[in-house]
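All protein chains but one are shown at their positions in the complex.
Chains here go by letter, A and B, matching the order in which they are written, and residues are numbered from 1 within each.
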Amino acid sequence: MFIRNAWYVGAWDHEVGRVMRRRILLGEPVAFFRREDGVPVALEDRCCHRQAPLSLGKLVGNTVECPYHGLQFDATGACVKVPSQDRVPASARVKSYPVVERNHWIWIWMGDPAKADPALIEDFHWMDDPHWGFGGSSLHVDANYLLLVENLLDTTHLPFLHPESLGTGAFARSEFEVTREGDRIKVTRWLMDQPPAPFHQRMGDFADGVNVDRWQIAQFAPPSFVKLDVGSAIAGTGARQGDRSKGMNMFNLNAITPETEKTAHYFWAQAYNFKLDQRWISDLVRQQVNAAFLQDMTMLTAQQQNMDLGPSPVVNLGQDKAWVAMRQIVARLVAEEQQTAPRSVAAA
Amino acid sequence: MFIRNAWYVGAWDHEVGRVMRRRILLGEPVAFFRREDGVPVALEDRCCHRQAPLSLGKLVGNTVECPYHGLQFDATGACVKVPSQDRVPASARVKSYPVVERNHWIWIWMGDPAKADPALIEDFHWMDDPHWGFGGSSLHVDANYLLLVENLLDTTHLPFLHPESLGTGAFARSEFEVTREGDRIKVTRWLMDQPPAPFHQRMGDFADGVNVDRWQIAQFAPPSFVKLDVGSAIAGTGARQGDRSKGMNMFNLNAITPETEKTAHYFWAQAYNFKLDQRWISDLVRQQVNAAFLQDMTMLTAQQQNMDLGPSPVVNLGQDKAWVAMRQIVARLVAEEQQTAPRSVAAA
Partner (left out) sequence: MFIRNAWYVGAWDHEVGRVMRRRILLGEPVAFFRREDGVPVALEDRCCHRQAPLSLGKLVGNTVECPYHGLQFDATGACVKVPSQDRVPASARVKSYPVVERNHWIWIWMGDPAKADPALIEDFHWMDDPHWGFGGSSLHVDANYLLLVENLLDTTHLPFLHPESLGTGAFARSEFEVTREGDRIKVTRWLMDQPPAPFHQRMGDFADGVNVDRWQIAQFAPPSFVKLDVGSAIAGTGARQGDRSKGMNMFNLNAITPETEKTAHYFWAQAYNFKLDQRWISDLVRQQVNAAFLQDMTMLTAQQQNMDLGPSPVVNLGQDKAWVAMRQIVARLVAEEQQTAPRSVAAA
């Protein structure tokens, strides 16, 4: 079960154009394309006539022509043409999902369109901020999407799963603080006066032997966003007090969209505020983060396989506090939505 | 659920010989072979002893030897030898399906053998008629078989799915008439004074710029046959009134046999009555029709994938009249059969 009344990321901006792109989101088939004026559109990728995928058809101006019998739908999902007859049945339409293009992502609202307020879109301004550069990509997740949210909220896995890039021995025992603000969760960690992680040393140009104060401030927002403010500064130069000038700062930005109960789409970017004039940094950042995330994907797939073998007892640890809260929030929001939703929406 | 008391096509004649061929039909495993005198036989491809597929065994004269423990079955399905003992249990037998070879196809009756009257076999005489040539083949359908019957009964898809071969713009708005005769359905279309479809122009040698009167008369017969009488004649030369001499005529012959609820075997042929002395016509016809049918297969697979995502509202159009009636007929025949069938047959 998924939270439907929420903005999810459906695609990267560059993935959507004048050739339709099919993607399964929250179990529903969606066809993305752009109108002639460039505005992105998302229609149900299933013709209301014989359920053909519209994405196999073609764009005729701002309308979509079904590949099977040529029905045409405008960007609101209304059928505007039935080739075989003059009358277009009033009920002939496919779902049109509210869509907003923002911060290089195409956002989509899978629930009640009346509630789709763009002001609710999660802030990912870094990707449009001249003070930041970024590298990003996407991955397919062969596991339930919440396993990935867990992964991002409990970074004590870094020294074990990513020892050659992100983790350091000090990580596991770092103190952390979990705070709540409504349904948002914040996990703050500081690792004071420690050798830098390999990736941080490279990005921050820290000399060999120099210790750093490292921060990692993760923020969860429903339905499934995690943003991590991360960085390292030369130890004792006041980063924790607010002066990050002696170090480097990155924002790891994560948007996870369920595909099915056991698969998901993972959109991510890594923003940085250094060497903005050097284009290769973006590629390097993307490459490094992608390599680490592939390690996570292997783990999530393996977890899901074990879970698919059947239930087994589990033990929660102190480090799990944030994601346990996250799961409670998601479960509550799903339950609330199902209670209040009209039956037709609940059924879908 | 399938209509069981009906003749289906199980194989092409050339597919069945002295090496057994396994095929799943209506969810049951069937082994086809020919007796020494050439008569085709279809036995359940599942030994009554330990359920080994007989088709992995060998033919010993007119009997089949199970590959596992050597039980032998005659062409009636009766076990005639148990190597390990003298006594052959009376209940030792596999199903033997009534089989008839006719019109290049091997016909099989999957229901109550007592009702298997060869007179009920659908007429496909064109493949044996000296006034006709034909090209044919078979395809595997990754979708419910009725989606293919729909496809053949609503040819308004031609200009959209097959624009380079079969469709012309005029097709969608062509008038058509649906008539019923018992459980048979006839859909008659005439496209008067139109440019010929590319395939028709090629087959009919129509000069560039010449318009044609085109006919398409589809006939459905249960459980899942569709025959299309199609052709084009020079416009105004009286084809609609009965004189087809100024054009070319083909019969598109389709036999669809369910494999499982979501897959099927598709046997088809295209008969033609021109240039019968030129062998290459048969190959060309087969090639052209096959190319168009592969486009249909892509569509059916995509429909089935969308349907597998769950139910969604559908709208019927005027053009759907024939296949809506077809589905009602099939559903009624299935229901009738299940009410009257003895439990054992119904369970199978």
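Note that contacts are C-beta pairs under 8 Å (C-beta built on N, C-alpha and C of every residue); 3 or more make two chains touch, one makes a residue touch a chain.
None of these values were measured; they are calculated from a predicted model.
Enquirer: Give the residue, chosen from A:V100, A:M192 or A:M307, that touches the chain omitted from the document.
Expert: Per the contact definition at the top, the residue touching the missing chain is A:M307.
Enquirer: Quick one: which of A:V100, A:A172 or A:V210 touches the chain that's been left out?
Expert: A:A172
Enquirer: Touch as defined at the start, partner being the missing chain; which of A:E44, A:D154, A:D213 or A:E259 qualifies?
Expert: Result: among the candidates, A:D154 touches the missing chain.
Enquirer: So which of B:R50, B:H125, B:R180 or B:R279 would be touching the chain we can't see?
Expert: Candidates B:R50, B:H125, B:R180 or B:R279; residue touching the omitted chain: B:R50.
Enquirer: Considering the entire assembly, which residues of chain B contact the chain that has been omitted?
Expert: Residues 24, 27-29, 44-46, 48-53, 56-57, 65-70, 79, 82-85, 89, 91-92, 348 of chain B touch the chain that is not shown.
Enquirer: To test your reading of the contact rule: which positions on chain A touch the chain that is missing from view?
Expert: Residues of chain A in touch with the missing chain: 150, 154, 156-157, 159-161, 172-173, 298-299, 302-303, 305-307, 309-310, 312-320.
Simple rule for what comes next: only the chains that are shown with their structure count from here on.
Enquirer: Centroid of chain A to centroid of chain B, CA atoms only: how many Å?
Expert: Centres of chain A and chain B (C-alpha means) sit 48 Å apart.
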